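Missing here: one protein chain of the complex. Every other protein chain is in place.
As written, the chain order gives the labels A, B and C, with residue 1 at the start of each chain.
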Amino acid sequence: MCGVFGAFSRDGRPVLEDIYLGLFALQHRGQESAGLSWIEGGVARSIKGMGLVHNAISQGMVSSIPARAAIGHVRYSTCGDSILQNAQPLTINYAKGPVAIAHNGNLTNSGGIMRYLEDRGAIFQSTSDTEVILHLMAHQSHKMPLDALMDALRRIRGAFSLVVLLEDRLIAARDPWGFRPLIMGERDGVVYFSSESCALDMVGARPVRDVEPGEVIVVDRSSVSSLRIPVKPRRGFLCSFEFVYFARPDSVIDGISVYDARKNLGRRLAKRCPVKADLVAGMPDSGTVAALGYAEEARCPFEMAIVRNRYVGRTFIQPTQRVREAGVKVKLNPNPSVLSGKEVVVIDDSIVRGTTASRVVNLMRSAGASKVHLRIASPPVRFPCYYGIDTPSSEELAAARFDLDQLTEEVGADSLAYITQEDLLNAIGAPEGRLCTACFSGEYMEDDANGIDL
Amino acid sequence: MCGVFGAFSRDGRPVLEDIYLGLFALQHRGQESAGLSWIEGGVARSIKGMGLVHNAISQGMVSSIPARAAIGHVRYSTCGDSILQNAQPLTINYAKGPVAIAHNGNLTNSGGIMRYLEDRGAIFQSTSDTEVILHLMAHQSHKMPLDALMDALRRIRGAFSLVVLLEDRLIAARDPWGFRPLIMGERDGVVYFSSESCALDMVGARPVRDVEPGEVIVVDRSSVSSLRIPVKPRRGFLCSFEFVYFARPDSVIDGISVYDARKNLGRRLAKRCPVKADLVAGMPDSGTVAALGYAEEARCPFEMAIVRNRYVGRTFIQPTQRVREAGVKVKLNPNPSVLSGKEVVVIDDSIVRGTTASRVVNLMRSAGASKVHLRIASPPVRFPCYYGIDTPSSEELAAARFDLDQLTEEVGADSLAYITQEDLLNAIGAPEGRLCTACFSGEYMEDDANGIDL
Amino acid sequence: MCGVFGAFSRDGRPVLEDIYLGLFALQHRGQESAGLSWIEGGVARSIKGMGLVHNAISQGMVSSIPARAAIGHVRYSTCGDSILQNAQPLTINYAKGPVAIAHNGNLTNSGGIMRYLEDRGAIFQSTSDTEVILHLMAHQSHKMPLDALMDALRRIRGAFSLVVLLEDRLIAARDPWGFRPLIMGERDGVVYFSSESCALDMVGARPVRDVEPGEVIVVDRSSVSSLRIPVKPRRGFLCSFEFVYFARPDSVIDGISVYDARKNLGRRLAKRCPVKADLVAGMPDSGTVAALGYAEEARCPFEMAIVRNRYVGRTFIQPTQRVREAGVKVKLNPNPSVLSGKEVVVIDDSIVRGTTASRVVNLMRSAGASKVHLRIASPPVRFPCYYGIDTPSSEELAAARFDLDQLTEEVGADSLAYITQEDLLNAIGAPEGRLCTACFSGEYMEDDANGIDL
Partner (left out) sequence: MCGVFGAFSRDGRPVLEDIYLGLFALQHRGQESAGLSWIEGGVARSIKGMGLVHNAISQGMVSSIPARAAIGHVRYSTCGDSILQNAQPLTINYAKGPVAIAHNGNLTNSGGIMRYLEDRGAIFQSTSDTEVILHLMAHQSHKMPLDALMDALRRIRGAFSLVVLLEDRLIAARDPWGFRPLIMGERDGVVYFSSESCALDMVGARPVRDVEPGEVIVVDRSSVSSLRIPVKPRRGFLCSFEFVYFARPDSVIDGISVYDARKNLGRRLAKRCPVKADLVAGMPDSGTVAALGYAEEARCPFEMAIVRNRYVGRTFIQPTQRVREAGVKVKLNPNPSVLSGKEVVVIDDSIVRGTTASRVVNLMRSAGASKVHLRIASPPVRFPCYYGIDTPSSEELAAARFDLDQLTEEVGADSLAYITQEDLLNAIGAPEGRLCTACFSGEYMEDDANGIDL
């Protein structure tokens, strides 16, 4: 998971502050590092750093630089080490000039391309798969930069929502499978691209349309044009987890409101696996909207039964013996005066390793809940993701290790239930063959990495 | 507003990590600075710093120090400059040994005492009124430290919930008016004092009882004893704003659940000033619980119509022109897919200057709301607070400048309504003459600062 | 050892940059911390920090503050811990207004005064003896600040060269025994005080005269006046080590050129204990000038036989096994192409613990010297200093533990010799009964701390 944001001002207004604000709104998509890039005097420049946007990037510098086109990135480590060298955007100055690139997603054939290019003299500086795209461009140095980029996009497989800055244009590209969201906006002569619509709201931009799967949109001073990556996939792979967990509830992805989707997931859950209870609680913040849907459907009162410590954020607390005892209470405190003596339904978005679920159930009991029913607003996660989400391998996935009864016992709940994959597809409401459900079903994109012409 | 926390281990177990965890749970009471103190080799030692607990205090150091008794503080600047010198606990080594003190509240007669003591040779190091207590003790150097402290507590007026560390004992004291909360807890031979019960939950301690107004509790290795400050006030002054806004909803203050109080405030609001609407929204996070109460009473659906950027926290964003344009969206984004075309009731805890209210109303309209009704879960704030809350002077208070119609227009709402002071007292449910309502009613504590024997 | 500097501009010109430059020139007198203070709006303000002047103090801030009077300090820890709290100048705002003070020297009766004042209510914040002066002033709060200061100076014993800033005047004071230097300068309407004349050179000021022992000079907008501390010592105690080691060779102290004194010490050494050799080397940098005097008198060529790594400075290198092997070579490398096969006389200013001497002798042998004769340009140091120099206690002083033959063997030299105390007094050339030789002779100032009227 990462977030990308780009802006191009037709009439020369500075846009770096907009990138900064946009990254703020996308902060939930990555807290490891942040950066932004622009081109100045024919050279790609960057400000990057570790941590949250306001730690990584000096707002003062940002406000003082008059770039008319820029891109930004927030990174959530998926592949590559957690070091500044891997922070994006990546920038180079190659034979045909400067390039800056910001990437959300994960390539599935980067290893093979990397080895091929190294044999032809390439020196890779980072362990990020994004660098492959730049080297593919550099090895086509006889072509113009945009043509070299198009050539590179044809050769890569997997998930990529990109914003790319060339000397005189801003480019947005989305892989042919449509794994990750990417939306275009507009405001007073400035064209924006963003991973989510909530960042367009932030800068006051009007959503224009989603970048389509396989589409490359090129913005320069005089025009906005649309190109196609010449790869035809059999079906779409828009990540369901964007709706289940990642995206902000105030975003709209490929025309679907994340809030509505999440509330529908809660309603389906109430229908699929109802239970008698005194109150409905949502795991803050990921289960809250589904819990509202559940409560509405089940006609059972929704309460803020778990209080989130809103200052914890990215805080790293060393896991000393004493801190382990305190456990999740460091972040979440079940409210004794709400829970005492009550039967509770707790809604969470998903169970991955199962550790959080079991801690929360314990905690609610110790705060006085008489019964704790756990309801999950997505199907069981049984398979790892290769497209940009940081899930563990199968043997660590709770739903792959245990059947439902075992897992109920494992997490200590009085009952545990999930929705089905059919519920999920219906609740989100995307067209047939559009959503990726690989982490639930194991149905990955066909591997057509063979036969790529390098 | 500040938070204090103290711990004394009867059987010698280290308690500094407990202080650290306790301050985490009290972080909402102060984000300007944090610190903790203990006594080692007859000398009071401290770790203090600016910012949030985890920035201000090195957890690694904390874990390595085997102190059996300690106190901690989170500070929200009310009086005194925002500098490290004012961070608490304050520590001294005076003629009779070491003292460390952490203070929540504001003294009303510190100025006069300070001038009196300076004339007798005192040198004040900070601009904090807490230092007055230490100098009062030092000027009674012929008495034992506990007696000198009792003497000092007799001379001061205003709000003080204190934890004090002497060489061999931990002391908790609450002013005779009971302005600020202070609660005692216990766990496995460790006695705790905390501004709020949520911090007792954090360290796994059982709440024992509230420290009573005017009570001084002294803990040493063999006993827990209770003393009285010899000042008899005519009535109590427990701050209503603790229930309205400050305290965490999972705390219980003087036997009253903050969550229940806040939900009751919402219910009263729905009864007192109902309005037809499609949905109820709460200002995150201060209005959320009252909004749930309102929604329940009004049988109108509660929705997460405003999304909070949970990474903003203490972020300081420079108010450049572009940032001013973005406005509150930097922190709060109204969700267009929820609001579009709807009549909305927005619940907030209070209106102080009115600027946030007016921005939120605008924002909700721009996100598509057809009507915006603002409902406030407390009476109008018309008077400044002198007891530890950082309210502005009367001429900046919106409710002191405008009548209700003017204010409705000022904030741009379709309608605006408050509860009454009677509603407030009923909703909270404290005994007669127990709550301070000075900021609503102007009924301050009688000024008996005269005639103090120094 | 510390350094102090003060400036008062008669016509209102800003002087903080002058303080900054002056402290630069006094950096050799203390590298632990640095600071400067001025008074603004009736409040004493400071910029202080650990380490060298340019680390401790932001030059940018200094340049932007328009103070017309200010003082500064560089600290070399002698008494009190090495912490920022002990960095000077110390500042207070007491009953009669702001005071800032910077102190070079060590008081011998501070302990007793501290205990006396604590019993009267004083709270000491630092472990520095300088704070005693401020508390003595505060306990005379019925007097005007200058009178309170004069009263305090009358009560203290030991070494003090002070610059003090009051609201409207700059004061320089030197103890009645004249332990530490203090000189007044002038330039374009600005009056300066400095520990050494080299700092007057730095700011382009003309030396006016030394502050006399027991003198207090008061500068305000209209006048420069001279007061006397009413204490009459039997003799003077100007520190000989200022000439031997501490002061910069380009300074003039009480009318005596440090360079001339040091060269004379070398000449005396050549006369007192001559030896046949191929070349003369000086320990960089403390023995260089004496070595030039020795070479001149002995008509033996002076060579740069030991090369100093001029980047080492304040570098702290952890004493790992490998670093211990490298030894003093980290700082000083004997030049093999100069030393190979040669008989060498090495001149050093003094021997304290003897460890450096023995390492250097070894090193020179390993660089090929056939014979190494060590000559010390001061008498044997046998007694600790109580007046501001950081010497160890007697049992660690090499000359107190060994006789000359033993010490020669201990350091591994072919021969070792010192000058006598008579040589020292003659070489420096101060009037009879003017110099302190306590560290050589054990003749300390008479202890008249008794009978002080507090």
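One rule holds in what follows: a contact is a pair of C-beta atoms (placed from the backbone, for glycine too) under 8 Å apart; a residue touches a chain by one contact, two chains touch by 3 or more.
Since we're looking at a predicted model, the values are computed, not measured.
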Omitted chain's touching partners, listed by label: A, C
Given C:12, C:111, C:189 or C:336, the one touching the chain that is not displayed: C:336
Which residue of A:50, A:138 or A:400 touches the chain not shown here: A:138
Touch criterion as defined above, residue of C:44, C:165, C:202 or C:239 at the omitted chain: C:202
Absent-chain contact - pick from C:257, C:356 or C:426: C:257
Residues from chain A at the interface with the omitted partner, ascending: 92-95, 115, 117-125, 134-135, 138-142
Absent chain, residues of chain C that touch it: 17-18, 21, 24-25, 27-28, 31, 52-54, 59-60, 63, 198, 201-204, 248-250, 252, 257, 259-260, 285, 288-289, 292, 296, 301-304, 307, 309-318, 320, 322-323, 325-326, 329-330, 333-338, 367
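The definition used in the following text is that only the chains that are shown with their structure count from here on.
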Length of the line joining the C-alpha centres of chain B and chain C, rounded to whole Å: 51
Approximate Å spacing (C-alpha centroids) for the pair chain A, chain C: 63
